[in-house]
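Removed: one protein chain of the complex. Kept in place: all other protein chains.
Chain naming follows the written order as A, B and C, and within any one chain the residues start at number 1.
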Amino acid sequence: MDYFIELFCSGLSRGAIYALIALGYTMVYGIIGLINFAHGEIYMIGAFTSFIVATVLSILGFPLLAIVALSGVAAAVWASAYGYTIEKIAYKPLRHAPRLSPLISAIGMSIFLQNYVLLAQTSDFLPFPELIPDFEFMEPIAHIVGSSDIVIFITTAVVMAVLTYVIKFTRIGKAMRATAQDRTMAMLVGINVNNIISATFIIGSALAAIGGLLIASHIGQINFYIGFLAGIKAFTAAVLGGIGSIPGAVLGSFILGLTESFATGYVSSDYEDVFAFSLLVLILLFKPSGLLGKAETQKV
Amino acid sequence: MFSLKTLRTGVLISLWFVFLTFPLMVIKVDPLERIIQWRWKNALLVGIGTFLIYLVVQYLNYRKEHQPPAKVEDTKDQVSFIHKFIADPIQRKLLFGGLLVIAAIFPFVVSTYQTNIMITALMYVVLGLGLNIVVGMAGLLDLGFVAFYAVGAYSYALLNHHFGLGFWEVLPIGGGLAAIAGILLGFPVLRLRGDYLAIVTLGFGEIIRLVLENWSEFSKGPSGISNISRPGFLGMELSLEGSILYMYYIMIAFMIFTIFVVNRLQDSRLGRAWIALREDEIACQAMGIDKQKTKLAAFSLGAFWAGLMGVIFAAKTTFINPASFTFLESAIILSIVVLGGMGSIVGVIIGALVLILLPEYLRALSEYRMLAFGAILVAMMIFRPQGMIATVRRTYRFQKK
Amino acid sequence: MLNLENVQAGYGNILALKNVSLNIQEGEIITLIGANGAGKSTTLMTISGVVTCRSGKILFQDKEIQKKSSDDIVKMGICQVPEGRHIFPQLTVKENLDMGAFLRNDKAEIKKDMDYVFSLFPILAERRNQDGGTLSGGEQQMLAMSRALMARPQLLLLDEPSMGLAPLVIKQIFEIIKQINKENNTTIFLVEQNANQALHIADRGYVIENGEITLTGPAKDLLSNQEVQKAYLGI
């Protein structure tokens, strides 16, 4: 039973990690219908920025709390700036292009950003400063759940609650939903669609950056390539839950995380990804738009 | 040409990029030695570089806008130069004849290295044409095409390793197995549309690779299979140069065969069914097209070509391991199809030659080549989203008597 | 109030509006009639700034608007109910109406306007918490018009409000168009294939063919024009 709980907890923490990245995917997909392959790279850039800022601050002798706050803000600011710029350069000119063109552009952008960070910084793995210290009160259960797991989990929960509130009740959230559902009509009621799309990229990127900071601190290292696998997994999770749906992305992430964890624990970690992808295929077989996705209604 | 306002925007944009790249380009830290390196020169370079790129883009836009206003009336007849050129039967024969001669003597004029990379490029031409059936014609976005390539490659490697079967014997087997894999994948995913299909095919590609990686008893795992025989010529063993030459001609023949088949397919009942399916599934079903069979046919035919190329790939490198069949490979093949121009045969050929030869010739840039590759993909899509050679829709003209 | 001067616009290589000039005075109901694909909807989309105007001028209250973005145009008081309604399917009726008032900040006034449209279309009040996508065609049309009214437009562009609706509903809709025009002094630019109905409520009309205005005049004259009768009224 202990073993089950341990695996369950690692599944949850893995799921929470995926969720932070998957939210950005799902928001961008929801609004412009694009699989933003560069999203994993935004996450990586967020992690790298927080690494640089945190290290500089710690060398300059700032206290831990200030380091965490400042590096988090810096990561979010710069990742958002990258997200905003990427949208303007690589996707905006392609809004009326054939459907696959933005996808290729996104793949190109992803390759470009990886190599940009490789050249601007280093190909080596770098130790990420430990921004989440071990909490004293966690010690009795530290063998099951670590402090960083808890922090990641709480962050994901808070982020999801705030995001749901924003999307449901605020002006910008309503504008986002309207733009996602009918872009032309959104323009006709006076929504500046370009600004809304930019805002979506900015919010999604900021979330990815926060994710980058937490995850890098959790596993203690970064390099320029960490975005790739994390991106693909988060994307899988987003599709699993029904891409375009925010609760769906979170649900999909937890299901994916738990599946991987239990597959590792009870079968073999050799095939953890095989399990993850098979689960995806299986779920889509029965629910072709994902768990919480809205079925595409077809007009005949 | 450049107004003051353009210049001011240019300065602002370059300042934005200086800000954007600031942490990554300027600061470099060593967390253990606790050293901070400030590379201010990079900020300057980014600023100037962005400004120059901005001016170039503005200049290009300016030229585009100030061209004599496009003859709007007859733009429908505006077809790319290549298509116009091919349309004339004599010119077409001349062109194809010329290309064939160039292809035939190519290996004698250039070094073995050039021939070798040309073989790779030709393989990607065929792969691109195969994927074009699935993506371009039938409109099914497949992000795991490389799985079928892997099936072909491992068929040859394993059959050769265990049973000593030769290249020509395995070629049809490899293609067949890949086609079967295509059908197996096709069945469950027929109901899915668009991006859901894309992610499932991506997953399928990863599953195949992971199984090959982990099931060591079957596939020798990550260490791969080495010493795969090169194709023999009438039972003779060839030297390395000879065999590269031989491979080259096999690939030329293959490419011609593929072009021929794909071309015929396009005009066949099946080809039209695919195109119709791509445009409107429901209308298609209403017209009595069997959606299932048509989609499966697209998957299996595309996979068949990937399987054949897989066999050739294994024979060419003589060593394969699962690392050659990653998602990036699928992405590159897809890029070939889209970059060249979806559904266009000429486009796919040019796309493959550009995308495969480009990184090879960019070797001079060494570590910057993947950076350049990514940038070129983005730039190509921005400036020519329909691909280098857009498909020409068949047009029928109403003749007034 | 609104002047189009030699407007050209189109999609890609196709020029849908070759040369369109027309003008609308304040308080009028103007109708634009024409066959399928003549360029009616493109005219409206160009006014709204969704389709770019390639040459010519569009003047609204003597200000050039052809270069402005669509949200700025809405801000100036031009609102459109596009063809096919374009309800936000996953927003509730109330949220759809809120979207109509997207650019406004005066909460009390918005509330008043909402009550006003509910009085125009009582059925919407009943369904206020239902998703827009679940409404019937007629209800969607009502919702679309109400949504446009929520912006308090000076000029309301209506694109085929009668399309696909039952005759009784059509009648009701046209009544309300007249009512809106009278009660709020809202200028209305009505695009219709149902030329008969449209010309009956309009003050003046334009006929568009192949992207060019071919005929114009008071609605009554057009109704009695033989060409119009033959081509659009089925007489």
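We adopt the following convention: a residue touches a chain if its C-beta (ideal position, glycine included) is under 8 Å from a C-beta of that chain, and two chains touch if they have at least 3 such contacts.
Methods note: contacts and distances are computed from a predicted model.
Visitor: Write down which listed name, "Branched-chain amino acid transport system substrate-binding protein", "Acyl-CoA dehydrogenase family protein", "NADH-quinone oxidoreductase subunit K" or "Probable oxaloacetate decarboxylase gamma chain", is the UniProt protein name of the chain that is not shown.
Guide: Options "Branched-chain amino acid transport system substrate-binding protein", "Acyl-CoA dehydrogenase family protein", "NADH-quinone oxidoreductase subunit K" or "Probable oxaloacetate decarboxylase gamma chain" considered; the missing chain's recorded name is "Branched-chain amino acid transport system substrate-binding protein".
Visitor: Can you list the shown chains that the hidden chain touches?
Guide: Among the chains that are shown, those touched by the missing chain are A, B.
Visitor: List the residues of subunit B that touch the chain left out of this view.
Guide: 31-32, 94, 97-98, 101-102, 105-106, 109-114, 116-117, 120, 213-214, 216, 221-224, 226-227, 239-241, 244, 313, 316-321, 323-324, 360, 363, 366-367, 369-370
Visitor: For the chain that got dropped from the picture, name the residues of subunit A it touches.
Guide: 3, 6-7, 9-11, 13-14, 17-18, 115, 118, 122-127, 130, 142-144, 146, 148-149, 215, 218-221, 223, 225-226, 228-230, 233, 260-261, 264-265, 268-270, 272-273
Here, only the chains that are shown with their structure count from here on.
Visitor: Select the chain at the greatest separation from subunit B, using centres from the mean of Cα atoms.
Guide: Relative to subunit B, the chain whose C-alpha centre sits farthest away is C.
Visitor: What's the distance between the Cα centroids of subunit A and subunit C, rounded to whole Å?
Guide: That gives a centre separation of 42 Å.
Visitor: What whole-number Å value describes the gap between the mean CA coordinates of subunit A and subunit B?
Guide: Using C-alpha averages as centres, the distance is 29 Å.
Visitor: What's the distance between the Cα centroids of subunit B and subunit C, rounded to whole Å?
Guide: Measuring from centre to centre gives 47 Å for this pair.
Visitor: In the complex formed with subunit C, which residues of subunit A make contact?
Guide: Residues 171, 174-175, 177-178, 181-182, 184-193, 294, 297 of subunit A touch subunit C in their complex.
Visitor: Using the touch definition up top, name the residues of subunit A that touch subunit B in the complex.
Guide: Result: residues 29, 33, 35, 45, 48-49, 51-53, 55-56, 58-59, 74, 78, 81-82, 85, 89-90, 93-94, 97-98, 100-105, 107-122, 126-127, 129, 232, 235-236, 239, 243, 270-271, 273-274, 277-278, 280-281, 284-285, 288-290, 296, 298, 300 of subunit A touch subunit B.
Visitor: Which subunit B residues qualify as touching subunit A in the complex?
Guide: 16-17, 19-21, 23-25, 27-29, 31-32, 34-36, 42, 135, 141, 188-189, 191-193, 195-196, 198-200, 202-204, 206-207, 210-211, 214, 282, 327, 331, 334-335, 338-339, 342, 367-368, 370-371, 373-378, 380-382, 385-386
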